[in-house]
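Removed from the display is one protein chain of the complex; every other protein chain stays in position.
By written order: A and B. Residues from 1 in each chain.
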Amino acid sequence: MSSLKLDSKVPQGDIKTLWEDYKFNAKLVNPSNKRKFTVIVVGSGLAGASSAATLSELGYNVLNFCIQDSPRRAHSIAAQGGINAATNYQGDGDSVWRLFYDTVKGGDYRAREANVYRLAEVSNNIIDQCVAQGVPFARDYGGLYSMRSFGGAQVSRTFYARGQTGQQLLLGAYSAMEKEVAKGGVKQFTRREMVDLVVVDGKARGIIVRNIITGEIERYAADAVLLGTGGYGNVFFLSTNAMTSNGSAAWKAYKRGAAFANPCYVQIHPTCIPVHGELQSKLTLMSESLRNDGRIWVPKSATETRKATDIPEEERDYYLERKYPAFGNLVPRDVASRNAKNMTDEDKGVGETKLAVYLDFKDAIERLGRDVIEARYGNLFEMYESITDENPYETPMRIYPAIHYTMGGVWVDYNLQSTIPGLFVLGEANFSDHGANRLGASALMQGVADGYFVIPYTLGNYLGSEKLDKVSIDHEAFNTVEKEVQARFDKFMNIKGTKTVDHFHKQLGKLMWEYVGMARTEEGLKKALVEIPKVREQFWKDLKIPGDSKDLNIELEKANRVADFFEIGELMARDALNRAESAGGHFRLESQTEEGEAKRNDEQYCNVSAWEYTGDNQEPVLHVEELTFPNVPLTQRSYK
Amino acid sequence: MSDEMTLYLQVWRQKDSKSKGGFQNYKVENVSGDMSFLEMLDMLNENLAREGKDPIQYDHDCREGICGACSCMINGEAHGPGKKTTTCEMHMRHFNDGDAIIIEPWRAKAFPVLKDLAVDRSAYDKIIMAGGFIEVKYGNAPEANSMMVGKEVADFAMDNAACIGCGACAAACPNASAMLFTAAKTTQLSLLPQGKVESKKRVQSMIKKMDELGFGNCTNERLCEAACPKGISIISIARMNREYMGTLLKSDY
Partner (left out) sequence: MSWVSSYFASSVGKKSVMALTGLSLVGFLVVHLVGNINMLIGSDAFNHYSHFLLSFEGIYVLEAVLAALFLLHAFFGLMIAFQNSQARPDSYSVQTKSGRGTTFASSTMPYTGTIILIFLILHLFDLKFGEHYSVPNEEGVRDIYKLVLVYFSKPLHVAWYIIAMISLAIHTSHGFWSAFQTLGFSHPKYDGFLRKSSIAYAVLVGAGFSFFAIWAYLQHGGNV
């Protein structure tokens, strides 16, 4: 019944020369022909802006769409900690091979080796490129770059720009794109939300967008479509994602035929500011670089009521240092998050809600002095104080895990092309590179690598080898899709129920956190698969949207996204249920070691699960891409 | 929450850029001090939506003070009474029970109101387009550590690079001048060796564009610096002035 086939298109040969060979063999587009091709880039984050800028520099016509009022506001801007590169500037034994090795291992052997190697290989070019754009990475007094070790890495390979690395990289990519806008190579469309994908003769040829200001539905045609639309973490309602971050673009691609891979892999970030109340709109992350100098602890006694500073040393449990002597507070994110949850489950949580653990800088301040700590984390400390009204120089921070990043996404091959020819997916929106768990400072690396260094070759190869007929926005396919889009928006407006979008979104979020969150069980996931559709049904029956669809209408925008979140959430639960093992960000209580660590089942699940849409109210079809690890031998992760 | 407040809001409502706007009064109850300013507005919007009324439009996205989307003039202060803060990071503990709060959009000829509190800040993108970049083409980058930059210079470049483009500087400026925004970018780029090469052209065209867009002339009133959520100093404006005047007197060769 299904025609979908997963072909990773990884070239054969030695992994170290694969990408070189690929670039040599790739079809090229003649410079004078490039301007005849139009490419749509959806999203203006690191992946979107870097690819738009690069493709325009190469000579393609680029149409860039973003949901915010300016491309500079894409959520890549909020990444704090840093970006990895295998420069070995510190002489501490780093290399491309080590970065590759660490990333595969950190991803718990659920990523495609060839993609990861390519990522490690281009990582050094990224730093050069960004520095040339004026990104002010931190430097030593000697004038050379200063780097730090970051979550789970035993070498200092992370470049950073205070606690604002994502901002600086994004502004670099943004400025490169604005330069191209000024030259006419990129046309910039702001406050536009992609609401559907148009496929003509099996190839992605355009998109339908909604103009957020006027509510008009607009059509755009192109020779290829690139999605750099980020992850779907907001399915949980509370996450560290921005308010407009959503999974709709990727979801529309899924519904038009792109396989959706590993939706269950969600990263939970260990160092977020805890929830304060019911009306909270989002969670704030603090860079995990804080774990380099901060020590995580809880009181040994579950009945502890004293202030943190009054609890004596011997009554504190530095549980990460105790359980993982080699890595201590720098264990990977999933391990740190799960351990925090275990502590609060044992009722050792701290603060008013008891849903937090301490992150203490007292020792670091004594050892290094307040000035050094302020130089390293000053802005994070300020942010913490502004939110919680507590001074982290004097009293330990309270932290708790929060949904942060989604490793799953649209399935792509080595070319970053989805199962729909002409539809390429970059950055967090795709599933590749991070496997089941992303290492710290690797998201920025991947977004930029895809945009600056991979897509220019792979897109050229596609455009150079495919025969593409001219398609205009008057094509029948555009009419059909636009009608469907219009019908969907009319449907929202016509429900005329009694409850707001957020009401339903919060319900969905609670179900997801409860059953598809940090620790999952077969029973819970089955329950989620029953409960989510129930709430979704209510949503479609009882939703209330004020105002008009042909107008700026924030409730309508949200409704469109939340409708997709219901479906994404359901697929996440389905995928999590199917994967009866623990791997990275996916933890099944049934599959753990005696010490409570994630236990993989490589016999059955050393693969990628990619789901194919077969129609509303029909079960999606599972396709499997087997993974092999000839270069990084499979081992159980251990951070002891 | 024990410390709940009731607040009396006066919010600027304007249907679209062509309509005339006006203030409307709202009463918000059960506001906790731990809520952010936007969460307080969310609560109001949730009530409005439930009653079938048009919610208030305000720009916001990351809600952690870095994307630069949020932009409210709160009781005559850009981003509210806090120092070095954005509207999204402003917590309600800065207000007292029974307070009246007047919320207006950024106002400047170059920032037309789109709806309610949301304005069009594409003028800032246009200033960047005029030269707020380093003209390096993909693939041409030299090895990163081949350029050395002193730590103090790199740090000052970073101070300026921290700009989030929120528009508070122009909004707070009595003259609606965009000098701080423009100066932050020219300063960041011309301090670094890789950006120095084109610094003359950059400062000329960025200032020209800034003037064309209808921003006012700087009169050194320093409100921009006070409103800047990232604490960027007017020292950068002086630096840009110096650089610009230099273009009249100096030649590159």
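Throughout what follows, contacts are C-beta pairs under 8 Å (C-beta built on N, C-alpha and C of every residue); 3 or more make two chains touch, one makes a residue touch a chain.
Nothing here was measured: the structure is a model prediction, and the numbers come from that model.
Within the entire complex, contacts from the absent chain reach the displayed chains B. Here the missing chain is touched by one residue of B:Asp16, B:Asp120, B:Glu198 or B:Glu221, and it is B:Glu221. Contact with the omitted chain, checked across B:Pro174, B:Pro193 or B:Gly231, is made by B:Pro174.
Within the complete assembly, residues 23, 73, 75-78, 102, 104, 107-110, 172, 174-177, 179, 207-208, 210-211, 214-227, 234-235, 237-245, 247-248 of subunit B touch the chain that is not shown.
In this text, only the chains that are shown with their structure count from here on.
With centres taken as mean Cα positions, subunit B sits 27 Å from subunit A. On the side of subunit B, the complex with subunit A involves touching residues 1, 16, 32, 34-36, 38-39, 42-43, 45-46, 48-50, 52-55, 57, 59-69, 82, 84-85, 89, 91, 93, 114-115, 118, 120-122, 124-125, 128-130, 132-138, 140-145, 147-151, 154, 157-158, 161-162, 164-165, 188-189, 192, 194-195.
Within the complex formed with subunit B, the subunit A residues making contact are 53-54, 57-58, 68-75, 77-78, 87, 89, 125, 127-129, 131-145, 161-162, 164, 167-168, 171, 174-176, 178-179, 181-182, 188, 190, 213, 240, 242-244, 276-277, 279-282, 284-285, 382-383, 386-387, 389, 452, 456, 498-502, 544-547, 552, 554-555.
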